[in-house]
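A single protein chain has been omitted; all remaining protein chains appear in their positions.
Now for subunit A:
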Amino acid sequence: MGRKLLLEHINVPGINTFQVYKEKGGYRAVEKALKTMSSDDVVEEVKKSGLRGRGGAGFPTGMKWSFLAKPEGVPRYLVCNADESEPGTFKDRYLMTHIPHALIEGMIVGSYALGANTSYIYVRGEMMPQIRILEKAIAEAKAAGYLGKNILGSGYDLEIYVQPGGGAYICGEETALLESLEGKRGNPRIKPPFPAIAGLYGCPTVVNNVESIAATVPIVNEGGEEYAKIGIGRSTGTKLISASGNINKPGVYEIELGLSVEDFIYSDEYCGGIANGKRLKAVVAGGSSVPILPANLILNLANGDKRLMSYESLSEGGFATGTMLGSGGFVVLDEDQCIVRNTWNFSRFYHHESCGQCSPCREGTGWMEKVLHRLEYGHGKMSDIDLLVDVSKKIEGNTICPLGDAAAWPVASAIRHFRDEFEWHVKEPKLALERNYGLAHYADPIKIAEEV
């Protein structure tokens, strides 16, 4: 059994209430931080822990905190990014629904470390039940003296507010989130300046994912070094993975980073293997934005070693043979799934969610969607495949925010690894409407390049 730091008490009845959470050792981190540590000590522990952002980019959280500008007389903010809308990712919602106090406790610890006296949790608009749950949790914590003025007699004041978003994926991008929080249209800002210098209302701001913030609780409790002992290499600690698709046991799992992908998919502790006795065809390992990999490359690296669930191992091989851990949205596709359809579906999402500020993303996402739609419905041409690659290249790297890249990668990678299947859609348009391409050679052992 892997260690559980966030979901240890997930099955305890009433863990969503303050009382049970506290009985199970909750709010120790607040007591420890506020009573025995300076805010710099807390930042130092988080740095030592090696915790990396769980929202997608994997930027070291402690480093992000230490970059926060601290000019005199200007308020600073901690903003929690609970906009979770990446297709395939649903871990933050799970955490907020079942253990809301883990987030509230993390918010108090984080705000204290950053010297913020007002903090916000920006929740995706569709998650109304979670918004109510968080508001109740905040009220409970406040009644118990963990929020408000002079918390635990330490002289530290903090208010936390929950802000519902309007339900736009783009408002999960940190600067779009800040715009939206300020009451404006959620267009990503042009950086620099970065939020650490000028974020919410022009003040220094840290934006962190729900899971990153919650993870600071065990870090403060057990110390950064202890936390760093879990995991592998620069991928420390535990990570919540949202597992979905054709597996026996979909759900949210907490894993120790460094678990092998094979164990994650096939062991009974986690996904429990592919459903209905089918064979694995492909995996989108980190939410819809990351490159899709065929079965052989997701289970093994190009050199034949086992691929692990860690930031480094998943991205091993770059774009040629690797992918990314992203936000941990693990979507498994079995032999009956159509890659073309799946790619079209993703690109439809990005087309719908592009904010429309920059020309390549605004126009290119729609273009790719239309071409993919045509391919999927049997009207495609051979030249469409290269056209898609070319359009994705024109978007990638040329936009204001990473949504452009996120829209380009799934298309480019699907064609890179599943070109046969795209070609089959062009050559056999009638057949492609009736049945799927199947597993083909996508699970064949990889040819290992000779050592030179």
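Everything that follows uses one rule, which is that a residue touches a chain if its C-beta (ideal position, glycine included) is under 8 Å from a C-beta of that chain, and two chains touch if they have at least 3 such contacts; residues count from 1.
What we mean here is this: contacts and distances are computed from a predicted model.
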Missing subunit (named according to UniProt) among the choices "2Fe-2S iron-sulfur cluster binding domain-containing protein", "Sugar ABC transporter", "Pyruvate dehydrogenase E1 component subunit alpha" or "Transport permease protein": "2Fe-2S iron-sulfur cluster binding domain-containing protein"
Residue of A:Asn16, A:Ser235 or A:Ser354 touching the missing chain in the full complex: A:Ser354
Selected residue (touches chain absent from view) among A:Gly202, A:Gly304, A:Gly397 or A:Pro445: A:Gly397
Those residues of subunit A which, in the complete complex, touch the missing chain: 168, 170, 185, 190, 351-360, 362-367, 370, 387, 393-394, 397-400
